[in-house]
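Note that one protein chain of the assembly has been removed; the remaining protein chains are unaltered in position.
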Amino acid sequence: MNINKMPEREERLRSVFSEIKEESTPKVDSFSRSLRAFIVGGSICVAAQVFRGYVENYFDETEAGIYTTIMLIFVTAVLTSIGVFDKIGRFAGAGSYVPITGFANSIVSSAIEFRSEGMIFGVGALMFKVAGPVIVSGIVSSWLVGIIYFFMNFKR
Amino acid sequence: MAIKLGSQTYKFDSDIRVISTGSVVGPVEGIGPLRNLYDDIVRDEDISSDSFEKVETNMLLLSYRHAMEKAALSENDIDIFIGGDLLNQIVVTAFAAREIARPYWGIYGACATFGEALQVAACAIESGIAQKAMASSSSHFSTAERQYRTPLEQGVQPSVTAQRTVTGSGCAILSKGGVGPKITAFTIGKVVDFGVKDLADMGSAMAPAAADTILTMFESTRTNFDDYDLVLTGDLATVGHAIASKLLESEGYQHSGNFSDCGILVYEHGKQHIADTGGSGAGSASSVFGAYVFPKLLNRELNKVMLVPTGALMSPVTTYQKESIPSIAHAVVFEND
Partner (left out) sequence: MLIEYFKVLLVGGLLCVIAQLIVDHTKVVSAQILVIYVVAGVLLTSMGLYEPIVKYGQSGATVPLTGFGYALAKGTFEAIDEQGFIGIFSGGLSATACGVCAAIGFGFLASLVSKPKAKV
């Protein structure tokens, strides 16, 4: 719905724009990015597995899993605080944000970032600015499948 | 009175000149190709430890001081301060104006703010409101990231078209008469939107606006690339600049290496990571103009320059609402007589 008729020149520019944009945009080096994601992401998982194997000597399987998660989050918090994690993320892409490390990083980095707006309106209010959608979507979807599961299994 | 040429281009009779500039940048820009030309290169912690917003405000004030010092003027000699930045409610410029305590007009044109500020300042002088007017714009990587993108310490991989916001403040003092290049014409940009939605691809979004404004200037003043020593866009970076260049070519305007971009000049290509394509931000055009273009005009290495700051007029809200990115570009022509 154009109120005015488009000037001829703009019409001409529009007609060539998408082609020009296409040929001017650099191609993403998908192979190298994927390789980096594989190596870093896979390595984080292997490190977790090694740690878990060690902790299983002392605790049962469930507890060992929890300790592993806490360890990953703690290490991420430290790396984020000293300004290293963002460099890992820039290099690894999905390799660092798909594992739980990415979740922890988004919370810790938001907390650090918004400290300048105070403890309540900054840290408190905005800590989940990035990670919020993950929590909300995870809880809502598990809650919904829980409802279905309940009525399928407990028809009384 | 200004003379109107075509639909949106103006020529002045009065003798409106740029008599001084100031440019202050951060450390990443400070190792770029123009490193020896800036008035000052400052690290955040040197000028404020409270917040990045305060850092940017102090950086802008510092650029004002450099410009005034070079022209041997004080705040009271400047009739009006006109400027803007990228932050909500243009707080950086407003807070700098609080320190100056002089008449102030805050304007917003995203990264095209410097073009708009120059035009408004020129109009103020032409109309007799001011004898001397300050035009400025500013941006800072860290304040822009937290407003438009993600927390600084979050590990994200930049897209191939992403640009790095320039940490830089620049200003220019315009005066009726005096010594310096004359502002001879300007084109007020109109908002152009070719439907690009990707926030990480603002060069592509702004390229059509730049092409539209440059074409309008060429057509209204009956000039082409050959008439200018340099045509300089604000912050298109490599991708957007290539697009603008080809759009102009499709209309029959071919440049001979005299078409460049402040966002490309500010970083050493490929060496400064975070974004390989170049710089963006309101401070890009103003700091590069102050450090690079103005001195070259003064020593007559360049004699006629068209500066075309480019701006993307979206906000995070409109992006989440799936709107495309409206863009604008304002052109100002500087000439030695």
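A and B are the chain letters, set down in written order, and residue numbers restart from 1 in every chain.
The rule we apply is simple: a contact is a pair of C-beta atoms (placed from the backbone, for glycine too) under 8 Å apart; a residue touches a chain by one contact, two chains touch by 3 or more.
Computed from a predicted structure; not experimentally measured.
Checked against the hidden chain, the listed residues B:Val156, B:Leu313 or B:Ile328 yield one contact partner: B:Val156. When the missing chain is restored to the complex, the residue among A:Phe59, A:Phe121 or A:Tyr149 that touches it is A:Tyr149. Contact with the chain not shown here comes from a single listed residue; of A:Tyr54, A:Phe74 or A:Phe121, that residue is A:Phe74. Where chain B meets the missing chain, the touching residues are 26-28, 43-44, 52, 141-142, 145, 151-153, 156-157, 198, 274.
For chain A, the residues in touch with the chain missing from this view are 28, 30, 33-34, 37-46, 48-50, 52, 65-66, 68-70, 72-74, 77, 80-83, 86, 93-95, 97-100, 102-104, 107-115, 123, 127, 130-131, 133-135, 137-139, 141-143, 145-150, 153-154.
Definition applied: only the chains that are shown with their structure count from here on.
For this pair, chain A with chain B, the centres built from the Cα atoms lie 34 Å apart. Listing the residues of chain B that touch chain A in their complex gives 50-52, 146, 150-161, 192, 194, 196, 201, 204, 207-208, 211-212, 215, 239, 242-243, 246-247, 250-251, 273-274, 277.
Residues 9-10, 12-14, 16-17, 20-21, 24-28, 33, 80-81, 83, 85-94, 96-97, 102, 105-106, 108-110, 112-114, 116, 129-130 of chain A are the ones that touch chain B when the two sit in their complex.
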